[in-house]
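Report on the structure given below.
A protein chain is absent from this complex, but the other protein chains hold their places.
Showing subunit A:
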């Protein structure tokens, strides 16, 4: 069953026509990966879902409810957690304060979710009283993901979590995201094909604001020509 459905989204940023009829769906309980080159429109897709860059035409449905056209905070309250590309860390807040803030408008068992996140990312427990701005890049990413998971209730949108992280940290993070699939649905934007293809169930490839390929991740791994053409993977 599709938990999230985008239908023919057209989004402009100023005079630029970024999304040009994007349609896609995210199956419940899956990890769906959105690939594409820089500037293809991946981040704008997530931002359009969250209502930061509302689409001019088309629609977004979450849990069979239309969420396009409503305010970001109301979209979030439907249960969508969001991890932006720049992590959106509140640098002067401690880890504790950040995660408490995530609970403020969250639905569901927030304490349970908090405990599980601290189990999954023990560094957050270790640096509980530390200012978030002083954490390492990997720890900040963990915090951003934990915050989105605690705040959300069913779907996580994660924008390029591997960006700027060491290979070891990327591997660790991806293992954690795979574990999170047991409890939530994930739409992941990534450029790191090798890593994302290991954890994804479905994929979409964007190019110039359009979806140019979609299917099962397993099939993409075997489709060398498509990988070469759109992702530059030999």
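Following the convention adopted for this analysis, contacts are C-beta pairs under 8 Å (C-beta built on N, C-alpha and C of every residue); 3 or more make two chains touch, one makes a residue touch a chain; residues count from 1.
Quick note on the criterion: contacts and distances are computed from a predicted model.
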(request) Name the absent chain as its UniProt record does, using one of the following: "Pyruvate dehydrogenase E1 component subunit alpha", "cytochrome-c oxidase", "ABC transporter permease" or "Membrane protein YdbS with pleckstrin-like domain". (result) "ABC transporter permease"
(request) Using the touch definition up top, pick the residue from A:32, A:55, A:68 or A:106 that touches the left-out chain. (result) A:106
(request) Using the touch definition up top, pick the residue from A:34, A:50, A:155 or A:220 that touches the left-out chain. (result) A:50
(request) Would you indicate which residue among A:82, A:203 or A:230 is in contact with the undisplayed chain? (result) A:82
(message) Give me the subunit A residues in contact with the hidden chain, please.
(response) 50, 52, 71-74, 76-77, 82, 84, 88-93, 97-98, 100-102, 104-106, 133, 147, 151
